[in-house]
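For this depiction, one protein chain was excluded, whereas all remaining protein chains were kept in their positions.
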């Protein structure tokens, strides 16, 4: 089974360490996006399978719109828009930019067709390269470089959404078509889990240093933490089967009230994409429908399910501060987290998009004594923290200020990236966020508890 | 503008008069269906724009499913299904045939893609030709010929739905793309309307003779009608503008209570597809968005709007019996409608699908003194009759008995066919039916009133 | 069990035969309304249990509003409104009268309280008596007498709604409180059912003569009927149990498509108010929850259930014309229904409101050979006819023209009155109407079939 070699965990990168000039990185990221759509027909790219998801074609166009609107139109003299109507058609949610095609109508757009959207991408890419590569000796003005950088990270976010959204779409088809077929993935003997302890103290979290980050990761700030413990590994599919078999979805005392309402209203009996066939749990993946592998991190659970599982297990979810503090120690065990000058981890390893697995891989040995295993990649980890502004947070000025801040209510923070996240996109301070009932992301959990 | 020649009203056919063998007609009708999808991309064919509509790809597959399920599987020994999963995937509403893919999920099927569906069509067509043409000297068994005939008429119904559904889909796109571009259509000087009188009497309606009809047109039966009058021509777009300008959509006293509720709940201010730009009414057509032509029959109005317009005009909608009696006299002024043996009209002229106009054409001169103009083609005409079984009606036995009878509640009858109806599909006794709030068909009206 | 004497079927009256002057009838009808609310607390009278229903207090006030608005304000010089705000508060649906308190908000009105509404009734009654009885020697102007008469019949309609609405409200209470306690009702040995035949012909239906009727019963008009048969008695609760036990609610082939959708969407498994306890069917009545009596006419079924039952029984629902023709013959076997001058039945017997049973009574012997049993009273009988205007129908002029005509879409006709209908309210030509899914009225059915 020669393909297994491709699937092995090989991603190893950091945002800072992405090699090459901004122009080179621009090209590499754009090509990655394009390659994600390669296995899909124009029909696969056109349809919106639920309000939360968008058509792949829309992702392809919207990420291009970002560069055209915020970079080319603003900074490239004489640039002619590919099609003026796209300014409205592919605006996601920027009120400052003007009208937007309604989110729920994204799946109605058969025109422009996929070929036109790819042509749109090509024109914008050429213009961007003209802009970025025109004078290699003269660096871009900082403001321009910053918005280009934001566009690149923005595009990486949509790479993950392309995969989660097309997975949802394909799952709605009773034929259960596969996005790719690399199944089975490399079998790995699962490692045992254990509790890791962290002492109380006044720590710092939030982005440090000069590398790119989103505004919501700032400012770096002090936070007091009581002593706590985290599990060395994420919760697995096998753990979740135990929860189900113990009546997890039928016992209201395990659930938050709103979670129990969701269970009742939607008839949840298992994580998203699970079905039971002849007493055996199957799960729809980007490789089609396969048997549940008990040794892999659980994913496609909502915050509510993660929270109920933790209660059932006699534990709790970590706060985002606990998670980030632990991960910083992970990267640098000797770090003094009480100091403002501490920089972030420099090496992030994990099962990311680039591994090609597109599914969480089995528990692997912890990297070193006392360090978290699989904190990055595999699955996003729900935290108990609602998505809210850090002390001293300021939205970025202008339209890009709409990027993050306005979503800071009614959502919970997830950390660490997943098997669909580009390796160079994630950071210890990265804050992902989704509503408590969202299940279509690669979202799982790691247990926490108060120290002794 | 050379294209005008193509658009002129040229359709002239009857169901009985369709030339050729059943095999030839099969091929001709199948090709027509295929040609309707020709201007569309695979994306255009994949999307479901509202619960009432289906993707074009689904229409292409479902009409094929009908022949595979009811003809080939039942009557062609050794026939191998193209794909067994299609039996469920493209079953519309036949409980007797087993499971059905949910109607609301038709737009989720990116697989099979359009190419596969066209291959499905090709295989079924070849098998059907083998069956139909195998032994030209030996005619098909009557039962088999009947189900093939039903399949052909079924396919013609879906031809019209392909056009109305894709029109709705394209209208949802802010770019307002055209299905075809033959605008402007032939200008015709509109004729004056007048009232035509019909005497009271005991008449007969319903299908007579041996030609094909749907079960809902049977049995032919007696019906008493008081004297009545019908307008010589349909109501026009210009008439409707007057209604609007007279506050038609703001005056509850003009509406049925349920109609007024619909106006309020949906914010209706004009027929479907109308928008006002700089004080001028525009309408979305299969030729894109064009100015409203006041001389053409109104279409895309609901039963409620038709009924309110009639009240505003001091008139009413005809019953389906009034309409059918008048049209029978149209075809044969000397007919004795009290006799069971009267056969149906033999020549039906009108602006049908084959004209290529795909839009109602302006009022034309009445065919002869005292006869209805444009009773067939242009627009379906709402009647005041709910869709219910005729006295003595019996559903066809077996699965095809689900074709019509089970829909006989909560809908109203429309008569006469439209510019999207195949010419050979329509009959004087033909009963189309839609809910009172449906607007996406080419549905208009003709006024009636009590005599004297 | 002394109460049985009160319950025996004793109602015997016609609209024409109601004794006394209009003033006397006014008082009698108003007292009956008041007596229906007597067993209820002010809380029982205040609550709206579903959008279709209204609080009893609202019925008490609205029927009073009718007289104040259409009679006193218009015809009694110097009349001072009890409270000007009531003009809006208790207007049901008369656009011509101005604003209306929204129907869905009727249950929000704790003020005016019940005592105030009763005071409102008292003032209006006194003023009405002043108007009606002022000069017994000089008759009222015809127009005034007509609107008073309409008000009386209007109030009788609301008497029935008070009972059906309060029944629904009480059924929502898990304590299952009784409106009254007269259970068990008189046991009667059920009669056998048989088919009664009616010959084809040109008949007349609709109101004849000068007695009061609603505008929707006019004009009397000719209608052709093929020969048909009707069951001598209504379908019973026992019949319906057979239907249920034969899988009636689980077999789509028995149902209209819209009916099957309703079964699925609402989880219907039996008529309204039925529950199964230890394998035994119980039903909530105005006497509390009691065992289902198989010999009594079924009630609280929707049009869809009635239609499906008929199909299951190998029969169909009658049209309203069939029903009315049969009932006219019932009243007067020698009647010539082809004549315009035929007057309506003069004696209507049945289990009406006045019997005090407030529940259908068991099948009773047919009145005479070839006549329908229990056509009047017990349960309203669903017909296969949609509620639409008769040929030549004209709405009454003015605000009262909103009484009936605007509801003529999307509903089906029921005939014959029920155990909650005042005896003097019903007629052979009376057309009641409800949507196809309504179940909270005392609605049942009688089977029909085509002759020979």
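A, B and C are the chain letters, set down in written order, and residue numbers restart from 1 in every chain.
Everything below uses one rule, namely that a contact is a pair of C-beta atoms (placed from the backbone, for glycine too) under 8 Å apart; a residue touches a chain by one contact, two chains touch by 3 or more.
Small disclaimer: the values here were computed from a predicted structure and weren't measured.
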Contact list for the unshown chain, restricted to visible chains: A, C
From A:303, A:352, A:376 or A:442, residue that would touch the chain that is not displayed: A:303
Contact partner of the left-out chain, one of A:223, A:361, A:375 or A:400: A:223
For subunit A, the residues touching the chain missing from this view: 93, 95-96, 202, 221-226, 252-253, 255-260, 303-304, 307, 316, 384-386, 388-389, 391-392, 402, 406-410, 436, 450
Interface residues of subunit C (partner: the chain not displayed): 41-47, 49, 57, 85, 88-89, 101, 105, 107-114, 169-170, 172-175, 177
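One rule holds for everything that comes next: only the chains that are shown with their structure count from here on.
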Mean-CA-position distance for subunit C and subunit A (Å): 62
Approximate Å spacing (C-alpha centroids) for the pair subunit B, subunit C: 39
Rounded Å distance, subunit A centre to subunit B centre (Cα mean): 49
Residues of subunit A engaged with two or more neighbouring chains: none
